[in-house]
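One structure follows; several queries about it will come next.
For this depiction, one protein chain was excluded, whereas all remaining protein chains were kept in their positions.
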Amino acid sequence: MKKIFPVAALILTALYLFSTLRTPKNPAEFDVVGFSKLPVLLNGRLKPLDTVARSSLLQLQGRQTVEKPDGTKLQPIEWLLDVSFHSERADTYQTFELTHPELLALFNLTIADGQGKKRFSYKQLSGKFGELDRQAKLARQVENAARSTFQSAVVQLYGNLIHYQRLRHSLVAPGRGDFLGDLLRLQENAEKWRVAVTAKLNKQPHDEAAAAAAMELGEHFADMGNISGPYLVVPPPPGGDPNDWKPVGGILLETFRSGRVDSTALAYAGFARTWRNGEPKRFNELLVLYRADLAKRFPERLSKSDTETRFNAAQPFYTSAVLYGLAFFLAFVSWLAWPDALQRSAFWITGLAWLLATGGILTRMWLEGRPPVTNLYSSALFVGWGAVMLCLILEAVYKNAIASVAAGAIGCATLIIAHHLSLSGDTLEMMQAVLDTNFWLATHVVIVTAGYSATFLAGFLAIIYLLRGLLSTTLDKQTADSLGRMTYGILCFATLFSFVGTVLGGIWADQSWGRFWGWDPKENGALMIVIWNALILHARWGGLVKTRGIMVLAIGGNIITAWSWFGTNMLGVGLHSYGSQSAVAYWLFVFVGSQLALIGLGLIPLDKWRSFRSGSGKAATPLAADSAKAAR
Amino acid sequence: MSPRVPFASLSAAMALLLSACSKPAIETYRAPKDPAPVAKSAPAPHNHGAEAPKAAPAAPAPAAATGSTMANTPVATSSGPGLAWSAPASWIAKPGSAMRKGSYAIKGDGGEADLSITAFPGDVGGDLANINRWRGQIQLGPISAGDLASAVQRLERNGLKIGVVDLGGATGPAPQRTLAAMVPHEGSTWFFKLTGPDALVAKEKAAFMAFLDTVKPSAQ
Partner (left out) sequence: MNSPLRSARDVLVSLKLTVILLALGLILVFAATLDQVNLGIWGIQEKWFRTFVVFQPMGGSGTSVPIFPGGYSIGGLLLFNLIAAHIYRFKFTWKKAGIQLTHLGVILLLVGELLSGLWQEDYTMQITEGETKSHSESQHFNELAIIDTTNPEFDEVVAIPEEIVAGREPIQHPKLPFRIVVKDYFPNSDLGMRDAATAKPAQATAGIGLSVQASAAPLTYKQNERNMPAASIELVGANGPIGTWLVSTSFGPHSRAPFLQAPQTLTHEGRTYRLALRWTRSYKPFSFRLIKVTHDVYPGTDTPKNFSSRLELKTPDGRDDREVLIYMNNPLRYGGYTFYQHQMDSAQGLTGLQAVKNPSWLIPYIACSLMTLGLLGQFGIHLLGFIRKRTGPKAP
């Protein structure tokens, strides 16, 4: 049993893991997976339509699945197909998250009307757009930071509705029953219509019907051109600037000059007709043709786009988070029962989850052509990744499940944080001009982020020490001793990384801005981590604190690191301030509060701790003597 | 080694170092003559980098919300030969967007007016369609083709044929006015469209007309 259990756990986990990596299947006859791989230009980079669908859904409702009114589930790409080609149907899907009670009242809705008590359809909201428009105008006059929660909710919902509108106008003109028919008629009559319109404008005799038809269609194209987005659909002509993608509406307006309807616009109009009419066979044939055309022109980009679709479907970070959670649970239980088998299982599962996260991060790096940390989202991934790596090393050395518990907790927590950060939209975004340098992103940013990892890990090890010592009798001398050593070692790592990273940041600043240090909030945040870690080490070397004191101080490190990571962005000043959000402020507040409470617990005299009550209060002393020796 | 000597000298050195704060002093120097002032304006502080304006694209309102089937501005899809202009210093340049060739804010007592500069291929369905679209945006009824000649003022500037319309006279709590110029150029049509509170736009009309004088084909 002792041997078999870990092996079984490993195999089962591996099977589960591989099952998530399978090629996604089409839910029906339509080759929606193939459609989802079609590349478009989004946020300055070629991405599959799948990413458009997923990031849009995250933005609108905070999750990627869509439930139809009849309860059946839709894949993100099916939702996008309906939004683009069958908007009467998509308007009934409840995909707008709306929770603010006053805003609900504005729409005469109650939470009972919403799916999951919070999601509403475009149709449900459509009666009150005029009023929402008015409220949004009022709210926009207020500065971002000074808005009430109602105003923030108004602005957010308004933005989401615009986003939805833009999606609807990106591929075909909504509300035209047969857009392909329109385009074919245009193709046939292009020259005749152009002549009629020109004559009409010059007040010469003209074919009134032709001019009217042309102008009506032109209005729709202009409409599409204005409202489309956030992505561009029509690839540049062969030999053109590879970044010069255009919206469908814009390219169709050019028809009136060129007399030739663009083939991409025709293809999407074809998709629209076959999707609406339920003709999977013709849809799939058209897809094959269009892809073959693209493959000739962008073979390399097409393969990146395919990989991104697979990556989206596999959701490796979600799987990792689940496995980390499982490892945490197993490692925790191992302190109570079956220590060996569970400890080893937890270790293996952590390892697999970490490998999967590594693969995910590497894939992102390849897709983006960037070092791992480029924005707040990827920093959350990397903080977790780095901390878990350190845990794996610690666990391989100590084999007492402590590091596995920490790995599970930090790994899972950082991935949850990352998920929430991803709700603001596409996470593979382009870099602001000042950050557009791979060298410094690869050195300064990565090392500073590794410093965050190590400081957090030291803090979590300290929490384990504190809770086990205070609430259980399991913190025997040997465990306390190894926890003390682990924390101390990680603190040294944290000092080294945060210090070197901060210094590299100074050098970057000197290279680009001509000054080494500017007292910018982000710089100060990094400096505070360095000072705090240095303070802990000096306090230990000076004999001012013993193990318990180090632990309490290390928990303080959590507060300082969290501040440096998220708090400094919220001030909205300085050169580094990117990505600030108000929901973050709330969670930062909660986190700091919890850490302060833990510090308070840590200050309870040692003889009240359950592990030390029964006369084993000397547990920490030999270590202190040992560390004093080390410092000399 | 007695620590006393280094201690004393260290203290003295520190005191010296820390008291070395600079005092302001009058300076004299020879300087080259200032060149004749170039027409320029104080720039709007515009930090680039991480703080660069994350301006959302000028997103159109949901069509249903504004009740119009056309959004505010034509799309900028024309590339190639363009137009150049110089704006008065009091107009504040706004970051351009994907759809706009240029964008300015004009602030006044009554609020803020927006000047958008856009271009797109062809003639966008003609002057009448454009004018009626703009009229709709500020709650004015459409005009007929017969009224077109009197509604559009025709100018010629720098070799460009410019059609100017002044759409105002709306009623209501916050009447809006639109001044717009349509400039066909090299197969595209350029739109210079100033919209804002009635009084402000009316006041700014002279500046707008002077601004149109500066519009000319760009060198490139």
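Going in written order, the chains are labelled A and B, and every chain counts its residues from 1.
Assume contacts are C-beta pairs under 8 Å (C-beta built on N, C-alpha and C of every residue); 3 or more make two chains touch, one makes a residue touch a chain.
What you are looking at is a predicted structure, and each value in this text was computed from that prediction instead of being measured.
The chain omitted from view is touched by exactly one of A:H100, A:R185, A:R282 or A:K399, namely A:K399. Summary of contacts with the chain left out: across A:T99, A:Q204, A:N243 or A:S303, the touching residue is A:N243. Per the touch definition above, the residue from A:Y16, A:F298 or A:W541 contacting the chain not shown is A:W541.
Although one chain is not displayed, subunit A still touches it through residues 41-45, 231-232, 243-245, 397-399, 429-430, 432-434, 436-437, 440, 478, 485, 489, 492-493, 495-496, 499-500, 503, 506-507, 510-521, 524-525, 527-528, 531-532, 534-535, 538-539, 541-544, 560, 563, 568, 571-574, 630. By the touch definition given at the top, subunit B reaches the unshown chain through residues 3-4, 6-7, 10-11, 14, 17-18, 20-22, 24-35, 37-38, 40-49, 52-57, 87, 89-90, 93, 95-98, 102.
In the analysis below, only the chains that are shown with their structure count from here on.
Averaging C-alpha coordinates per chain places the centre of subunit A 34 Å away from that of subunit B. Residues of subunit A that touch subunit B in their complex: 126, 129-130, 132-133, 159, 161-162, 164-166, 197, 200-201, 215, 218-219, 222-223, 225-227, 229-230, 244, 246-247, 249-251, 253-254, 256-257, 432-435, 574-578. Of all residues in subunit B, only 47-52, 56-57, 59-67, 69-75, 77, 79, 98-99, 120-127, 129, 187 touch subunit A in the complex they form.
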